[in-house]
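Shown here: the complex without one of its protein chains, the others still in place.
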Amino acid sequence: MVEAITPIALQNDETILLPERIGDLTGLDQFGVGGELLAAFLAAFIVGNLMLAMTGVAGPWAKRKITAAFTDRIAVNRLGPAGLFIIVADSVRLLSKELVIPEQADRPAYDLAPIVVAASALLGFAVIPMGSGIHLADPEVGLAYVFAIAGIASIGLMMAGYASSNKYSLLGGLRAVAQNIAYEIPLVVTGLSVVIFAGSLQMSTIVEAQAATLVPLGPIDIPAWYALVNPFAFVLFLVANFAEVGRNPFDMPEAPTEIVAGYQTEYSSVYFVLIYLGEFLHIFLGGAIIATIFLGGPAGPGPAELGIVWFLIKIWAVFLLTQWLRSAVPRVRIDQMIEIGWKGLLVLSFANLLLTAAIVGLIT
Amino acid sequence: MIGILKSMATTMKHALDGSTFTVEYPETAPDVSPRFRGVHKFSQERCIWCRQCENVCPNDTIQIVMDDQRNGEQYNLHIGQCIYCRLCEEVCPVDAILLTQNFEFTADTKHDFVYNKEQLKAVPWYKDIDPLESREPDRGAWIGEGEGEVDYQ
Partner (left out) sequence: MSTELERQQRPVEVTEGELEALIGDRALARDDHLNAPGFVVRPDDVQAVLTDLKEQAGFDHLSCLTAQQYEDRYESIYHMKKYADPTQEVSIVVPTSIDDPVSQSAEPVFRTADWHEREAFDLVGIDYEGHPDPRRILLPETWQGHPLSLDYDQEKPQIVTLSEHANPIQPDHHDAESDTMFLNIGPHHPATHGVLHVKTVLDGETVVDIDPDIGYLHRCEEQMCQQGTYRHQIMPYPDRWDYVSAGLLNEWAYARAAEDLADIEVPEYAQIIRTMGAELCRIASHMLALGTFALDVYGDFTAVFQYAFRDREVVQDILEDLTGQRLMFNYFRLGGVAWDLPEPREEFIAKTRDFLDELPAKVDEYNDLITGNEIFQVRCTNTGVLEPETAKDYGCTGPVARGSGVDYDLRRDDPYGYYENLDWDVITKDGCDNYARVLCRMQEVEESAKIIEQCLDLLEDWPEDDRTVQANVPRTLKPDADAEIYRAVEGAKGELGIYIRSDGTDKPARFKIRSPCYHNLSALEEMCEGEYIPDLIASLGSLDIVLGEVDR
C-alpha cells in the first residue's frame, strides 16, 4: 500500500513517444524541426484515425448490435459478415444527404460547432498513453490538459444550440452548458484525488504509479489501479463522466422524446456526421481517461506489446456500460440532474478529495 | 440503487440469453392463422351475380358491372382501398368470394391495386391454407377449385 502511493515526482525521460519512434523508423528526424513536425503529424494521423475508425464501428454497427441484444432483436445482418458492411452503407448514406442549413442560422457559429465538438475530443487523445508505444505527447500537465480540452466541447454544443435558430436546439444547448458546468467540477475534483495519489499530473506517471502491487494474491498480484485503491472515487468519476459526455441517465441535452435531439436537430449530412462522431469520440475519450487514471491505462496480463489491446478493451468496456445503462435506466429530469450535480456529486467529490488528501498525508 | 441494479440485471439477462423475438422476413415467413383475412379470391364459376357483396361493402370497394340482361360482365375490387372486414365473404350465398391468407402484395401505383376478375382469380393461396375449411368447416373446401383461366361459360 505504502509503495503504491509513494509519489513519483521525477520525469520519466526514458519513455519514447510515438512521434519520436516514427521519426526514428522513417528517418524523418534527420531533417530537423520540419522532419519532427512531419513525424508528429504522421503519429497524430495514426492515432486520430484509429479513434475515428473506432467510432465508425461503434456508431452504425456496434451500437445497433448492442441495443438489439438488450432488446431481443436481430439488428443489422444483411450486409457482410454480421452486418459489418452497414458501416460503409451508412457512411455513403449519411454523406450523400443534402446539407440543409436553416435560413436564419448564425453562419460561422453554425458551421464551426460540429468541428469544435469533434476536434475537442480528438485533441484529448494526444496525451493518453495507449500502450504498445502509442503515446503522442506527455506534458507534465497532461490530466489538466485533457479535462480542459474535453470541456471545450460544451462550447461547441452551445454554439450548435444557439446558432441553429431553433427553440429546441436552444434548449438543448442551454441544457448542455448547465450540465457541463454542474459536472465538470466534480469530475475534475475527483480526478484530483488521483493526482494526490500519483503526485503528478503527467499521464505516464499516473499509469506507472498504478503498476505497483496492491495486494499479492498467490500467483497473481492485484495491481494498485486507483479503481481498486479508491473505488468510491471511481464510481464518482464514472457518474460525473456520463453526465459530462451526456449519456444515460444524463442524456438531457439530446433527449429525443422531449426536445427532439436538442442541439443537433438542425444538423444534417456532413455536419450531422461530425456531431455524431464527436459524441462517440467523447464517449471514447471519457473511457480513455477512466482507463488511464483508474484502470491502469494499457496495463494487463501478457507482454507489454499487448498494451494497446488492453487499453481498447477498457475503452470499449466503458462504451458497453453506457449502452447497458441506456437500455435500463430512465433519463432524470433537468432539475433533478442539476440537483444531483451540485448538491450530491460536488459535495461527495470534495469529501473524497479531503479524505484522500488526509490519508495520503498521514501515510507519507 | 438496488432498483437500478435490478433493472440493469434484467436487461443484461436478455442480452446474454441470445434469444430474439424478431424474425428474418422474408426468409422466415410468418405463420398466419387460418382465419387471417388477406387478399380476395373470386370465382366466376360460383358467382351468381346477386350483388350482395357490392351492397354490403362498407366503403364501396367492390364494383360489379352487368349488362341489361343482368349477366355479369365485370367484377372489380380495389385491394388497396379494402378494409378487409370480410363482410363480402360473409354475405355471399355461394362462397364465390373468399379472403385468402395472402397479405403480400405490392404495386407501383395505387391504381395497380384495382383487381379485375382475372387478377382476383389468380391470387395465390398462402401456404396452401384453405380459408373456407377453417372458417366454415361444414361448407367444404374451396382450394384447388377454379384454378387456371377464367371459364367464360
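We call the chains A and B, going by the order they appear; numbering starts again at 1 in every chain.
Just so we're on the same page, a contact is a pair of C-beta atoms (placed from the backbone, for glycine too) under 8 Å apart; a residue touches a chain by one contact, two chains touch by 3 or more.
No experiment lies behind these values; they were computed from the predicted model shown.
Visitor: Have a look at A:Asp138, A:Glu184, A:Glu208 or A:Asp251 and name the one touching the chain we're not showing.
Guide: Result: among the candidates, A:Asp251 touches the missing chain.
Visitor: For review purposes, identify every residue of chain B that touches the missing chain, sorted by number.
Guide: Missing-chain contacts on chain B: residues 1-4, 6-7, 9-11, 14, 21, 32-37, 56, 58, 83-87, 90-91, 134-135, 137.
Visitor: Could you list which residues of chain A touch the chain missing from the display?
Guide: 67, 70-73, 104, 167-168, 171, 248-249, 251, 255-260, 326-336
Here, only the chains that are shown with their structure count from here on.
Visitor: Give every residue of chain B touching chain A within the complex, in rising order.
Guide: Answer in residue numbers: 4, 7-8, 10-12, 14-15, 18-24.
Visitor: Where on chain A does chain B make contact in their complex?
Guide: For this pair, the touching residues of chain A are 66, 68-74, 77, 324-325, 327-329.
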